[in-house]
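What you see is part of a larger complex, with each chain still in position.
All chains are identified by letter, namely A and B, in their written order; residue positions are counted from 1 within each chain.
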Amino acid sequence: MRASPDPEAPHAGPDPEARVRASFAKQGLMRTLGATLGDVASGAVEIALRPNPAVSQQHGFVHAGAVSAIADSAAGYAALTLMPPGAGVLTAEFKINLLAPAAGERILARGRVVKSGRTLTLAQAEVFAESGGREKLVALLTATLMAVQGRDGIGD
Amino acid sequence: MRASPDPEAPHAGPDPEARVRASFAKQGLMRTLGATLGDVASGAVEIALRPNPAVSQQHGFVHAGAVSAIADSAAGYAALTLMPPGAGVLTAEFKINLLAPAAGERILARGRVVKSGRTLTLAQAEVFAESGGREKLVALLTATLMAVQGRDGIGD
């Protein structure tokens, strides 16, 4: 899923996958939640989480906040893959619909860019609960991401 | 802020504050994030979080997912204080606008009910970053909460 770098175009900008992996590694929250980065492609990023008591809400399901965290990161990193080198990505707003309790063996957020713009990018993330070899859609997030350039300490 | 229980009405339903505190204690994610429950009143609940690397995004600010988690719980528990005994609260959807980087000494989410209904409740949470004795609004969440009754394992 990783595009091979073109040896004739060494200044074409950072490898999107390396860029996302380096930024993801700095997200303390993802480590705290036990979330892992999956496939990274141009405009599409996956993040997974294993349900466990440390990320639960009061009925034992994965907390809406944890579902939102991986979905927001998946959407944000999908946006980042299409941003110019040096830009950082910030979430301006998102909306999430929680369709079913998040439970099972694995929760997988699949982010993809809907429309990429110079300043604002619209991305969505579908979140699936995997159980017994089956996938169930449990949440849908829509996010507006902002490309931030030339601000101290904000670069990805 | 806690209404004294009326000794003449022992069956009037659970004390809202005790109900929220008991449910909050079961949210593994709140413990993992280091979030603490603040004031609990009828229709209004506060949750606080101390910024630290374990809840950060890649630039060192508190991750939008952690901000959303405490804001969603604050809004949801504000809704729960007005739900009938035995009902459980689930988030159907929420939307959050992130207005400024969440950083400082403390992040405080103040949830309050906008309109309480039989099945659906609308609540908002304002999230403030406290620093040097000043408060700054950093996020605004709007959530639709559902009262769930008679479903196994879902009660608060």
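Just so it is clear, a contact is a pair of C-beta atoms (placed from the backbone, for glycine too) under 8 Å apart; a residue touches a chain by one contact, two chains touch by 3 or more.
Here the structure is a predicted model, which is why all the values come from computation and not from measurement.
*Asks:* Which total copy number does the whole complex reach if 2 copies are given here?
*Replies:* Whole-complex copy count for this file comes out at 4.
We adopt the following convention: only the chains that are shown with their structure count from here on.
*Asks:* What's the distance between the Cα centroids of subunit A and subunit B, rounded to whole Å?
*Replies:* For subunit A versus subunit B, the centre distance works out to 24 Å.
*Asks:* List the residues on subunit A that touch subunit B in their complex, please.
*Replies:* Within the complex, subunit A contacts subunit B at residues 23-24, 26-29, 31-33, 52-60, 63-66, 68-70, 72-73, 88, 90-98, 101, 153-154, 156.
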